[in-house]
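Quick one: the structure is below, questions incoming.
Note that one protein chain is taken out, while the other chains of the complex remain in position.
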Amino acid sequence: MRRRPGRGLLIPAVLLLVATLDWRYIGTEQFVNALTIGAVYALIALGYTMVYGIIELINFAHGDVFMVGSFVTYWLLSSLGFRGTISDLPLLLVVVVGTFLAAMVVMGTVGVVIERFAYRPLRNAPRLAPLITAIGVSFILQNIIQIFFGPSPVSAAQVIDVQARVDLGGVDVSVVKLFVIAVAFILMIALQTFVSRTRMGRAMRSTAIDRDAAQLMGVDINTTIAVTFFLGSALAGAAGVVQILYLGTTNFQLGFQAGLKAFTSAVLGGIGNITGAALGGFLIGFIEVNSTVAGLGRWSEAIVFGILVLVLVFRPTGLLGQQLGERA
Amino acid sequence: MKLARMGAALAIAAIVVGACSSSATTAPSAAAPASAAAPANIAVKIGIELPLSGGEKPNGEPTLNGVKLALSQIQVPGFTVTLNVQDDAVNGVHDPQQGAKNIQTLVNDATVMGVVGPFNSSVAKAEIPIGNAAGLVQCSPANTNISLTKPEFGALDLRKTKPDELAYVRVATTDDIQGAAGADIAYTIAKARKAFVIDDTETYGKALSDQFVATFVKLGGTVIDGASHGVPKSGQGDFTSLLSLAKAQNPDFIFFGGVTATGGGLLRKQMVTAGMAAIPMGGGDGLSDGAASVSGSFLNLAGDQGDPNTYMTVAATHDIPNPEKLKADYKAMFGVDPGAYSASGYACAQVILEAIKNVGGDRAKVRAYVTDPSHSYDTVLGKFSFDKNGDTTQRIISDYTFDPGTKDWKFVSQKDFGAA
Partner (left out) sequence: MSARRLQGGRAPLRLLPSTLRRVGEGFADRHQSLAVLVGVALVGAFLPIVVGVPPFSGFGNQNDFLDGFANAGVFVLLALGLNVVVGLAGLLDLGYAAFFAIGSYAYAYGASPFSHLAVPFWPMLVVGALVAATFGILLGAPTLRLRGDYLAIVTLGFGEIVPVVFTNSDTYTNGTNGIAGIYQPSLHGLFGIGSFGFGNPWPYYVTVLLVVAVAMMLLYRLQDSRLGRAWVAIREDEVAAASMGVNTVTTKLLAFAIGASTAGLAGVFNASKLSIVSPDQFGFTVSFTVLAMVVLGGMGNIWGVAIGAFTLYEIQSVFLKQLTNFVQALHLPVLDLGFLRLDISAIDFVQYQFLLYGLALVAMMLLRPEGLFPSRQRKRELHESEEEAVESNEGLVQA
């Protein structure tokens, strides 16, 4: 992996400049909105990018993993009897951390199961097969949730007080939004640390570069891929928790659009690149908010997908290029 | 050879399914009381074309039940009336193409005298031409789009096969009135002068919002940015950036043209997150889907934030002549409270039954009777007749607001917009 230092600094610098200019244009509140929406996309995009980096599969079902994660959260909170804001801070902390852990572990497991039964048998099949299977899995997940929870949107308890605001440089900002952004950053940093510092992370990186060579060096491919799916799906599960805490609602069709936009984020940042996925997620958040501010709200989806097409056509390696592996 | 085996298996399966279901095909049609039919009774049917599955069930099912209640209470001498039920929801969403197919099926069933339905205006656009060509009358309990009946808005294109033989009537009044009523509420009751308007980029929602904008401006108010703001059609109901945009301009009213399924309840919820709980929010009958205890309804999704600042209009009269009796009868038969359009469904059934009573089991005569402006009907909704375009003469809009005590919609007032 060769990185030219000058090149590496240019893009972040440009982005920082653009971000500052944009902040002047849309204002602090919308800036925070963009970061919040972007944080959700980033969390989901990470899963896409890791899976693609390691087995070159666009996991269509990943957006629905996010959606199932939000339903797991909803089910957990309503089964435990929470109906609204929790004002007792220690209890709130326990509930929030517990929910994150539960959702992440459950969705991580779901991801591993899907990989084991739907994707692993097709690892050596022509490209088309696992892609079509992934679409099939996506519909299966949606319909299972529809069977259990019904087709209408559900209203969930937003345990963090959504009306709490904090003063940020003269502007009132919602506490929940800051929490979401903070959680996303923490998880992203944790993931990056895991991938770059641990043994399993090294195994993941080497599998992404050259699967056969990694196998020859003693890496257990199946376990490595399973761990990749676990981590990616866990992050999508975390995004599901965020969806409930922040927006307080979910429905079985949430995954499709969110998944597409998250995939756009991953591609925009550079598929296979963890930092890229995070960056891409925030960028897409900004694009959406800017569309709304500019009065193009109805077109925001078309704009996002238009960007997807442009990036794939003109710069398929994305803004930050490759990191997990080398791809022509 | 594998193919032959598969083919044989398929054939056997089809025969088995067919043998068992030919006795069951009557299952969806049977709904009327099993009256001991005198041998002279002619069997006729009322067709039902409503969205009955998935996310649309809370809309279609109470309406269907209203029709069933009507059939159980009204006898037409000499006839046994049953139902032919068709569902136009595909994957949980109303589908115009499915609606067209369903109408065709009902047309092909010679015993169907008239149809109650459809529920959604976009479906009606696909169905009216077919009903018109076939001479099968439809009575919609809930369509509100103006282009379905009014010639100046393109309705003649829908009935061009037989422009002189109207085959579509409706008991709900139209969106030009409903949107205007919404603006009226905002201006006079909520005393708003600066409105921020949002729509869901759907036929119903956008038309409603556009009418709101036009009337609100005419009354003297200002609409921020001059027009309605749209959210992407298949959006996830994330209104945060739109609300932040609104907040910066200090509106004193937010109007939402759309239904709960496209984000109504979430909008209200997010208004609270955005710190706009004190600003009133208004909408049309797309938000009229039950109390907060009904899962998936607007009030349910709006959470505890459906405070007295929420308004809603329904394109039908609230002051129906005997609401308590209807509610009691409905509850006795179905175990739950009637839905927003149960009475409308009941009324449509009454119209068709009245026609059968007067002209017999002849589809063409029923159509002619129903669409004759000189006939009037005394129904659960009150007395009304249909004008020459098929619109009801009962141009009443009822206003509701949220009642935090019962956590349900509370009737405020109704306004009669007079004869057309």
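Each chain gets a letter, A and B, in the order it is written, and its residues are counted from 1.
The definition used in the following text is that a residue touches a chain if its C-beta (ideal position, glycine included) is under 8 Å from a C-beta of that chain, and two chains touch if they have at least 3 such contacts.
Because the structure is predicted, anything quoted here is derived from the model rather than measured.
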Check each of B:T82, B:T174, B:T203 or B:Q350 against the chain that is not shown and name the one that touches it. B:T203
Pick from A:L89, A:L216 or A:V313: which residue touches the chain that isn't shown? A:V313
Residue among A:N143, A:Q192, A:Q215 or A:T275 touching the omitted chain: A:N143
Considering the complete complex, of B:G47, B:G92 or B:G221, the missing chain is touched by B:G92
Suppose we count only contacts with the excluded chain; which residues of chain A make the list? 52, 56-58, 118, 121-122, 124-133, 135-140, 142-144, 146-147, 256, 260, 263-264, 267, 298-299, 301-302, 305-306, 308-309, 312-313, 316
Missing-chain contacts mapped onto chain B: 3-4, 6-7, 14-15, 17-25, 27-28, 53-54, 87, 89, 91-92, 96-97, 100-101, 104-105, 107-109, 122, 125-126, 129-130, 132-134, 147, 154, 157-158, 160-161, 201-203, 206-207, 230, 232-234
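Keep this in mind: only the chains that are shown with their structure count from here on.
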Could you please specify the touching residues of chain B with respect to chain A in the complex? 54-55, 57-58, 92, 201, 225, 229-238, 240-242, 244-245, 247-248, 260-261, 265-266, 269-270, 272-275, 277, 295-296, 300-304
Per the contact definition, I'd like the list of chain A residues that touch chain B in the complex. 27, 29-30, 33-34, 36-37, 84, 146, 150-155, 158, 162-163, 165, 172, 174, 176, 246-249, 254, 257-258, 288-289, 292-293, 295, 297-301
